[in-house]
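Excluded from the complex is one protein chain; the other protein chains are retained at their positions.
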Amino acid sequence: MFRGPALQHKNTFRDLAKCAATILATVLLGGLLGATLLRFAPGYGVDEAELDTRLSNGSIQAMRQANGPDENLLTFYAHYLGRMLHGDLGISRTLQRPVAQLVAERLPETLKSLGLGLLLGWLLGLGMAIAVTLSRTRVVDTFAGLLSGILLCVPAAVLALLFVLARAPARLVIGVIIFPKVFRYARNLLARSAALPHVLMARAKGVGESRVLLWHILPTAGPQLLALFGVSVSMALAAAIPVEVLCDLPGIGQLAWKAALGRDLYLLINLTMIVTLVTLIANSASDFVGHAFRTSAA
Amino acid sequence: MKKHCSRLLIAVLFVLGSAFAQTGGELRFCLRSEPKTFNPLLVEEDSSDTVRYLTAGVLVRLNRQTQQLEPELATAWKTSKDGATITFTLRQNVRFSDGTPFSAQDVAYTFQQLMDPNLHSPLTDQFRPSGGNVQTKILSSGKIAITFPAPIAGLDKLIDLIAIMSGKSPKKEMAVLGPYYVAENKAGAYLVLQRNPNYWKHDSSGRQLPYIDSVRLDIQQNRDLELLRLLRGEIHFVNSIDAEYFDKVMADKPSMAHDAGPSLDSEHMWFNQVAGSPLPDYKKAWFRSTNFRRAVSESINREDLARVAFRGHARPAVGMVSPANQFWFNAKLHPHPFDQASALKRLAQDGFHLQGGVLRDKSGNVVEFSIMTNSGNKYRERMATMIQQDLLGIGVKVNVVTLDFPSLIERITRTFNYEACLLGLVNTDLDPASLMNVWVSSSENHQWNPSQKTPETAWEAEIDRLMKAQASALDDRKRKEYYDRVQEIAWEQEPFIYLVTKNMLSAVSPSVRNATPVVLRPQVYWNIDRLTLHPEVASSK
Partner (left out) sequence: MKHARTIAIAFLAIVGVACLLPGIFSASDYAHQFRDIPNAAASHEHWLGTDDLGRDRFSRVLYGTRVSLLLAPTAALIASLLAATIGGAAGFLGGWMERLVMAGTDLFLSLPWLFLLITVRALLPLNVAPLTSVIITFALLGCLGWAAAARVVCADASSLRNSDFILLAHASGSGGWRLLWRHLLPNLMPVLYAQFWISIPVFILTEANLGILGLGVSEPMPSWGSLLRELESYSTISSNPWQFVPLLLFILVVSCFHMVVVDRELPA
């Protein structure tokens, strides 16, 4: 059925609105689930400072009362959402500072690391996958496989240390962590696309390799590669935590680690929501573009 | 003529060079975490304590090298016979870093803040062991008497910890009397402290201290990176360095490595003796048996722990007091010997017996227990693994469990769902009063069996009596008698099985002059106002 431009735009807006609503609901649910996981994990409400032998019993009791839960989780979460609407994201127990301030200071650092890491990871990963697909030789494939295998096997801590020893920017470690995963998926997706009949036909008809790649192989694997991109944002976020902790980069990954070790509820809820939001936006965007891809190809 | 001029030039350059070596520059070292507070009365952790030490003006200062008290903002002081009142004669014409004049009112204000019942910190608790209010009496413009609700043992040495705050300055706790003030704070990254232009101290030639213009504190949690930066010359020292890193420094740049000898800290393990813990009764019986604890202690090879786990930079521990604490250490005591034959004899007294190489109790239960320690501390993980191996020698199976710190704390303070725990104690103070809350049985930090309503054993009752006696005695010799006896009881009963005393290791760049690392904290920069930087200062970041 033919849909005029106005109707197509209306559908697009409706889809975007649905998507935004889903993202919002999921983010809120993510915050609640993150809080639940933390709240019921062992070690919640304890403070390392309690072991200070100079503290009196009274001070220790006061500390425990201040750190312990004073309302049930759902009530707490509802109050927290109410305060969030006024811009109050709570106070971090471990760092004794407003969470909003901490996030504002550290988010740009992580975004920088993510951006660089994703750029490097995809350049190398997709680049090598394309090289393997176009070369169509086992040697190149084996070499690329070995390189990605080596990087998958080296612990993040060792990679970070090597980068520091080489005085290379520590942020690039994220790219080196993502690259082998991107390569493995991309290589298999492109290899499958390259074996499809229409590609074989194109080659048989003498179409150049770059044209075959751009017009026949990549479009077929497009939606999956876009989905992979969305997933790689989550991978990069997950990699940011150990890299920032190991390299002392003051980003939200390091903050998340401190929040986890310190059982810092306010910090953790906010960070979980940020991570959920970023993940959802990345994946929804890639889904959206992938869907548009498929529709236009159809 | 030319020769004369060149000689003159060299001489001028030399003098200028020396002058430059004496003043100026930026000292750089690392903090392991971001300071949580700049309020000196609320300091709980190392990083905040570092900032406090560098910025605080105190009435008296404990010289970390000689361990003697020296006048600072107070030129003289006198403690009353009952130990509850201390009278200070204050230095005149002193100003805070923002220009606000210092007076007796500021001292009164600080002590009033210190004794605020709503303030809970390790510092404040040391001054009010039994609660109550402090009374401050300004006797004249330069004299003030402070009366505490009860006598406080070692009161004068505790004054070293109190940074005098301004009662009038709009900058509140940021206006300081110490050698530096906080000039810049980039959260999560670094702090820069600048010299206090109003610092009252001068050297013998009349030059205002400190010599170094500024101090940069980088937030660096990763010790590998800290070591790398030290070896590259990006920072000037590491205040407290681990044994492995120390060996690395010794290998690469031996002039940087400093070993100040045994520290005040201890590494120890203990068994869970809480009656209400969720352990099976037969295990509770083991852990409450002195023979069992002594046998375990005698089965641990402390020499190996010091040599292997700490690479030789530790020694077998005697007890809770380190030999570095020269006055309070009971020199009659020695580390428990490694003697598994004797251990088995002790166990036999309680009905334990070996069966097919496996130790069983009198009811036939296999002796097996877990030792938990905090993950991420490789020295403790190594010690636990070595103890596991040692105890196999007497047929005991040990399971090593490493947990994240909050989970571990929950087990030892709330649920008591653990069998044995291996941790350490950081001693910042020489005086036994700082360990009151460890040894008194009603205390929350009486770790093997906290918060007892009444002492559950005769020896714990005796320790309670002795600790209270030493806290109220004013004569140090009498106090030492009591405390020596506490150490003897602890040695006999082994509620804590003391393992090793680590050495105090640090690494200092040769570009830092006048640095003489010591055992007491802060080990390297205790004399911060006298440190200087050589002109061949480390390369900047």
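To keep things simple, chains are lettered A and B as they appear, and every chain counts its residues starting from 1.
Criterion: a contact is a pair of C-beta atoms (placed from the backbone, for glycine too) under 8 Å apart; a residue touches a chain by one contact, two chains touch by 3 or more.
Fair warning: this is a prediction, and the values are worked out from it, not measured in the lab.
When the whole complex is considered, the residue among A:M63, A:V103, A:L118 or A:L161 that touches the unshown chain is A:L161.
Among A:M84, A:L189 or A:I217, only A:L189 touches the chain that is left out of the view. When you scan A:G121, A:P223 or A:P250 for touch with the missing chain, the hit is A:P223.
Take chain B: the residues that touch the chain left off the picture are 224, 227-228, 244-245, 247-248, 251, 304, 307-309, 368-370, 372, 375-376, 381-382, 384-386, 388-389, 399-404, 407, 417-419. Against the chain not displayed here, chain A makes contact via residues 22, 26, 29-30, 33-34, 37-38, 40-43, 138-139, 141-142, 145-146, 149-150, 152-158, 161, 165, 180-181, 184-185, 187-189, 191-192, 195, 223-224, 226-228, 230-231, 234-235, 242, 256, 260, 268, 272, 275-276, 279-280, 283, 287, 290, 294, 298.
Here is the rule we use: only the chains that are shown with their structure count from here on.
Note: centroid distance chain A to chain B, computed from Cα atoms, is 41 Å. On chain B, the positions that touch chain A within their shared complex are 34, 36-37, 44-45, 120-126, 128-129, 131, 187-189, 219-222, 224-225, 228, 404-411, 413-414, 425, 429, 434-438, 442-445, 451. Interface residues of chain A, counted against chain B in their complex, comprise 42-44, 46-63, 95-97, 101-102, 105-106, 161, 164-165, 245-248, 250, 254, 261-263.
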